[in-house]
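Just one protein chain is left out here, and the rest sit where they should.
So, chain A:
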Amino acid sequence: MAAFGRFSQMLLRSSLTQTRRQLAAAAGHGGDSAKTWKILTFVIALPGVAVCMLNTFLKEKEHSHDAPPEFVPYTHLRIRTKRFPWGDGNKTLFHNSHVNALPDGYEGHDYTCLVWDGKDRRILFLILCP
């Protein structure tokens, strides 16, 4: 629905470019093209932004109560080959503790970790990880 707004805006822009050329040709040197673009601004461009703002606001409200994604200690994510040169060196620049887990889990959460013996393929023990 919101995508339709953007597509129609893009389509209209290309057909309006043709219209603008026609207007410019008709008026000789396009003496009042500023008016054309002013109309485009207030009739299409800014309302398009307003529609998208409304859409965003409604969608955000819809899932403002969602919990952050479950923490799984994947090795291909949360990479820390070198300390960051700020703070404790473990948090990214835009770190948000509500939605960004650290390598060993979300801050302030406790996890039950199982220690897995890959060679003999068995669980060695369960521990509580802060």
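Just so it is clear, a residue touches a chain if its C-beta (ideal position, glycine included) is under 8 Å from a C-beta of that chain, and two chains touch if they have at least 3 such contacts; residues count from 1.
We adopt the following convention: contacts and distances are computed from a predicted model.
Asks: So one subunit is absent here. Using its UniProt record, which name fits best from "Cytochrome c oxidase subunit 3", "Transmembrane channel-like protein", "Magnesium-chelatase subunit chlH" or "Protein prenylyltransferase superfamily protein"?
Replies: Spelling it out: the chain absent from the display is recorded in UniProt as "Cytochrome c oxidase subunit 3".
Asks: Looking at the whole complex, which of A:E60, A:D88 or A:D120 touches the chain that is not displayed?
Replies: A:E60
Asks: Extract the touching residues of chain A with respect to the undisplayed chain.
Replies: Contact residues on chain A toward the absent chain are 2-3, 5-6, 9-10, 13, 30-34, 36-38, 40-41, 44-46, 48-49, 51-53, 55-56, 59-60, 68-69, 72, 74-80, 82, 85, 92-96, 99-100.
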